[in-house]
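Excluded from the complex is one protein chain; the other protein chains are retained at their positions.
The first chain written gets the first letter, and so on, giving A, B and C; residue counts start at 1 in each chain.
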Amino acid sequence: MNAISRDTGAMSENRRFIMDQKEIINDTKDADEPRIGVFVCECGVNIGGVINCQEVADYAGSLPNVVNSSVNKYTCSDSGQSEIKQAIRDNDLNRVLVAACTPKTHEPIFRACVEEAGLNPYLFEFVNIREHCSWIHMQEKEKATRKAKELVRMGVSRAIQLEPLESNEVPVTDAALVIGAGVAGMQAALDIADMGHKVYLVEKNPSIGGKMAQLDKTFPTNDCSICILGPKMVEVARNKNIELMTYSEIDEVDGYVGNFKVKVRHKARYIDTVSCTGCGLCVEKCPVEVPNVEFNEGIGTRKAIYVPFPQAVPLRALVDRSVCIDCNACVKACNSSSVDMEQEDSFSELDVGVIVVTTGFEVYDPEPTHDFGYGLYDNVITGMELERLINASGPTMGKLVRPGDVTSPKRIGFIQCVGSRDKNSNRYCSSFCCMYALKDAQLIREKYPDSEVYIMYMDMRTPFRNYEEFYDRARDMGIKFIRGKPGKVTEKEDGNLIVRVEDTLTNSILELDLDMLVLSVGAVSGDSNERIRQILKVSRAADGFMMEAHPKLKPVDTTLDGIFIGGVTQGPKDIPYSVSQGSACAARATRYLSQGKAITEGITVDVNEDVCVSCGICVPMCPFQALSLEEGKLNVIKALCKGCGTCAVACPTGALQQNHFSNNQLLAQVRSVFAFEEE
Amino acid sequence: MKEEIYQTFCPGCGVGCGLYIREDPEGNTSVDFMKSSPANLGKLCRFGMKVPYHYSKARTMVTGSKADIEDAIKAAAHRMADADSVTMLSVGNTTSEEHMAFCRIAETLGTRVDTGVFPLPSQITSKCGSYPEGISLDEMEKAKRIALFLDPYVQYPLIVRRLLAAKRNGAGIVAVGTKELHLADETLDIGPDRYDELGLDDKSLIVADIHPNSDPVHVKQLLDLAGRCGAKIHFMQPFINSTGVNLALKANGSMMALAQIMEDIEAGNIRTLVTLDSDPVELMPDAAAAVETLKKLDNLIVISSRASPVTELADVVIATEPVYMKAGTFMNVEGRLQENSGSGVAGIDAMSLLNGELGGKRFDYQQLHYIFMKSIGDPGTDVGDVTADKAEQMECGSVDVDNAGSSVPEGMYQLKYLYNPFMWFDQKDDNDFVLIDRKLVKKLGLKKGGMVVLGSENGKMKMRYRVENIPGGMIMTAKKIPVATGPNTIISLEGC
Amino acid sequence: MADNREWEPKIVAFCCNWCSYGGADTAGMGRFQQPSSLRVIRVMCSGRIDPLHVFNAFLEGADAVLVTGCHIGDCHYVNGNYKTQVRHQFLEEMVKEMGLEPERLHLNWISASEGEKFANFVRDVTEQIKKIGPSPLKPEGVN
Partner (left out) sequence: MVEIGDKVLGYATDPGIRNRGASGGMVTAILAAALERGLVDSVIVLRHINEYEAVPVITDDVDEVLASAGSMHTVPVNLAKYAAGRKVAMPGKPCDVRAVFEQAKRNEIDIDNTFIIGLNCGGTMHPVLTREMLVRMYEIDPEDVVGEKIDKGKLFFRTKDGEEKAIPIDDLEDAGYGRRESCRYCDVKIPVNADLACGNWGVIGELAGNATFCEVMNGKGVRLLENAIESGYVQIEPAGEQSIAIREKVNSAMLSLGEKWSARVFTEIPEEQRINYYMEQFADCIDCGACKEACPVCTCDEDSKCTMYHSLADDYKMSMYHMVRLLHLSDSCIGCGQCSDVCPVDIPVTSIFRRFADPAQKKHNYKAGMTLERPPFLEVMLK
């Protein structure tokens, strides 16, 4: 009940009353009353050519609390800045207002300037009379001058209300969590670990390696993918600072930069990973055989108990209980009694300071929409299936056969941009499909020189070192390029495919009779990424991938402090780019770990506990989970607050205030837009 | 879960709004609406809404230290018995019964009780066409023309609905010498010499107020006006029971205005002051000066239900229970007798003890209640409209109209208080601004959102201002401000 | 200002730091000339713009109030502008019920690159307001 009441501490109040009577009088000057210095910048002629800056400065001088006002040619210049510092000293200023250009570029400069003169940087106020005045009223000098005065008046009334703010420091737990152990995640984990910090590397699959482990060769050098990745995987497993958690998923993440609490679920493998040696005896005895969807894209088979792939790290078996018939053949076969059918999921609680998300991507699945007959015609396959088909350790031992009749295809076509650059599905370019198609085409031509390979493309995109040369080589190798996206694919009785495509370079309609068709499918973010994204509350970009804090200047940061995204998690990219982003994440993350502390935004919200009634309306408003009700009290986690202030609007009592943009400050600005007509 | 609920009345002004005070087990109090209260239908003004602020409980003290009640009574009796010039003050902010008890003590001492108000409303003659206890507020709604000499919105908000009702019933309302009022059809800034222009007749009503800082000349002018034109006159009064107190005083009241009492203290004519729920520091416009004056007393004895500045200065404080807990009756400005639901008689018992110590007779609540009811001519019944006409009558002939008092030096302004309950009780309020005329804004070159500096012999202070249509040369405020030296202070004004 | 100059409305615009304030900057950089009626107040996010601020602007004498922010989906703070939009629906309805002309309150999404759009917006609103005249809520003697 919100009835008006108070405790009766009346005595002291009365005593104060008697004393106050004398004090109020004659107290027309407050000791810490704002003393504002106003500096009007001419910015050469940019402002001075339109606005009468001296008039503006004189007007500013007549405003309450302004003790000093002057005009500078270039306020941001060295001499302009030293004038500000001098004025602060000479006039004992405790607020500084600069009327010049846009705060978006120059506010940091002046904040630093006043800070050097001993003022809190948040006691600086910027008024934009260039972009918002002189440049947009170039022909109306009088009006522009009048408007500039009013803008300065608004700034002064806001400056009066400014309050010093301190950035907050929070301690950082010296450990990192890397989610996803593909090549980007492995790189990030290794880099952080090598800088001497503890890393938990969590991978949902039974082995690390990610998509790169499935690939046959890598462009543009055509070296064997697993041959270069394998040693790195072993290195990850060996690194003492890395604690590897495979076949594990993130269940919950709480906390904020420096102090994340993470709950990890270790899915039951039904194998004691300590004693298992990965010898494979159990696999031999297992009577159940199912398609190997996990690693071989459904081509070939695996057993119910299986080792993910020969180079898997950790090289341990696991049991697929969904197909297991509980015959216990494996249990009997195992020399080290490592099979444990009673095993259950277990959990770990991790405390980490930073989180790197390298969850990668899913290959676009053309099955549901039957793109180019995929899923209808046996001999239409995806690029990733092709990788497994031509891989020496793949189901066919590297022999290229077509799935329909297990014969060697001679005429092979690639269709580019499947699931990419398509307004109906994904608008973005998946960036690596051109290159892998070129690579696969080359590999086929190398292995089977009698084969014909067609690449049907819209644009061939080959940036970066040696990529264009790689394209040239493909052309030299006799691979045929057709610029055009096929309209129709039909299957003949022999399983061959008729592809109708318009070659837009020659304006001719071609009808190709191909043995096999490879769809160069792109990358999509996928469900498991989305799950992680929601747990972490990272923003989602329009393409479904996670969003970086700034597309250019903060490409691996997120809007959440202490959470970084790298590799394809942020959007499609190739291996070198992913690896460098992994390193970038490591570098960004280690900034916190090595400092041991995190500085958070000074502009945050504060709750006035006397006014807050704990109604909780604000809590769901915060997109960063900075607000929570704990034991009937509102708690603001400053480290999570980004200072958007939207909660302050939801607050019915006004108890929540955004610092530096408080209601008083904004209302002071609103109110000083207007003046008496006579003024 | 034991929650006490008291049916009581707002102490702010004479309307006597009924309300509930809830008191939880920790002693925190809150207001609740008593919708069946006939004076106000459960409606409350800003002061009423904040009434719990008023109930800061007093503590019994002797010379600044906590004492138990018997020692305090003995100390008080000792000081009062030896004193030669005792003045007793009760402005009407307590029950009729406690006031009667206070009068008993005065009798024992051979002195009289002052209400600090001159002239006493009960002494206004019926020749002037008014009831001693004012008219019933329902009747206000029937007047044909109403001349307002106060600002009902700020000063007596609960009559706003009555005035609006009168307006709906066809009344013409004119605001005289106050700020522009939304409910008034016109605002006239005229002096007493032009009051006849108001066009009042015997179907008209004059609404003004009387309080401890009232100007007797002004009151007489209004009475004179009423007498001349035959209009009824209704005086609003601050404090919950000023009407009842005036009635109870018929025999042994004196007619000293508060300012007179303070002057006498200053001059050494009064050496001992005994107050009953009345605080001169709060009541005087210049609180700081009042403190200095009270310090000159030999004895300051305070009987009070609430802590206030005067309890800090007192030699002896005899604390009684808060008003809402008391047993007793209040008579509101329309003569409606209303009774508290509380049963507290600690205040009466303390005064009885004090009277005994002074050699007088002891008494109890029942006796006093009976005597009071009898004195208003209505023994036995506890509720009802009382229209007693037993008040002493005062001659109300013509008064010299004195306009010279408003001579304000060039460049100076007259600061006028819009007295309201917050000011009388010096309670926190958000009236922290002065009202200023639009012309003045231009003249002083004031900036929007800026402040003004008010200056008097007491010093200077900054204040916010609000632009209103008010009489020229005047600054009004509903906030008690330290630069004020009296009910009307001549001040200097500058922008800043 | 009792001269014969054409009456110029006062328009208060709340701009979010990341998009629409940038849009106003871009308008300046592009020298897109505008009427001098606009007074920009910067906030970090359009989600910070409280109906309270809008009311206060009107009561102080604003002839129009503009609420601007990033395009939906582009919010620097995930979904602040979405909240702005929801709040605006209520605000808009209230302004309508109160009898204030709908031209006096606008919500617009303007990105940092849309300088011309910003300038056109200011021009349009100023024209509309000039047609309907000063706000009925403008206090006497204030501009």
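Note that a contact is a pair of C-beta atoms (placed from the backbone, for glycine too) under 8 Å apart; a residue touches a chain by one contact, two chains touch by 3 or more.
Model, not experiment: these values are computed from the prediction.
Looking at the complete complex, one finds that the omitted chain is in touch with A, B, C.
Although one chain is not drawn, its touching partners on chain C can still be listed: residues 50-52, 55-56, 59-60, 82-83, 86-87, 89-91, 93-94, 97-100, 136-140. Not every partner is drawn; the one left out touches chain B at residues 1, 3, 5, 7, 20, 32-38, 40-46, 48-49, 153-154, 157-158, 160-161, 164-165, 182-183, 430-433, 464-468.
Summarising the interface, chain A meets the missing chain with residues 1-4, 610-611, 613-617, 620-621, 629, 632, 650-654, 663, 667.
Definition applied: only the chains that are shown with their structure count from here on.
Here the CA centre of chain A is 69 Å from the CA centre of chain B. Measuring from the averaged C-alpha position of chain A to that of chain C gives a distance of 32 Å.
Distance between chain B and chain C, defined via averaged C-alpha coordinates, is recorded as 50 Å. The set of chain B residues touching two or more other chains comprises 441, 448. In chain A, the positions touching at least two other chains are 671, 674-676, 678. Looking at the complex, you find that chain C touches chain A at residues 1-2, 8, 10, 12, 17, 21-22, 24-29, 31-34, 36, 38-45, 47-53, 56-57, 60-62, 73, 76-80, 83, 87, 119, 141-143. The residues of chain B lying in touch with chain A in their complex are 22, 27-32, 49-50, 52-53, 55-57, 59, 281, 287-288, 291, 306-309, 311-313, 426, 441-442, 445-451, 453, 458-462, 482-483, 496. Those residues of chain B that touch chain C in the shared complex are 438, 441, 448, 467.
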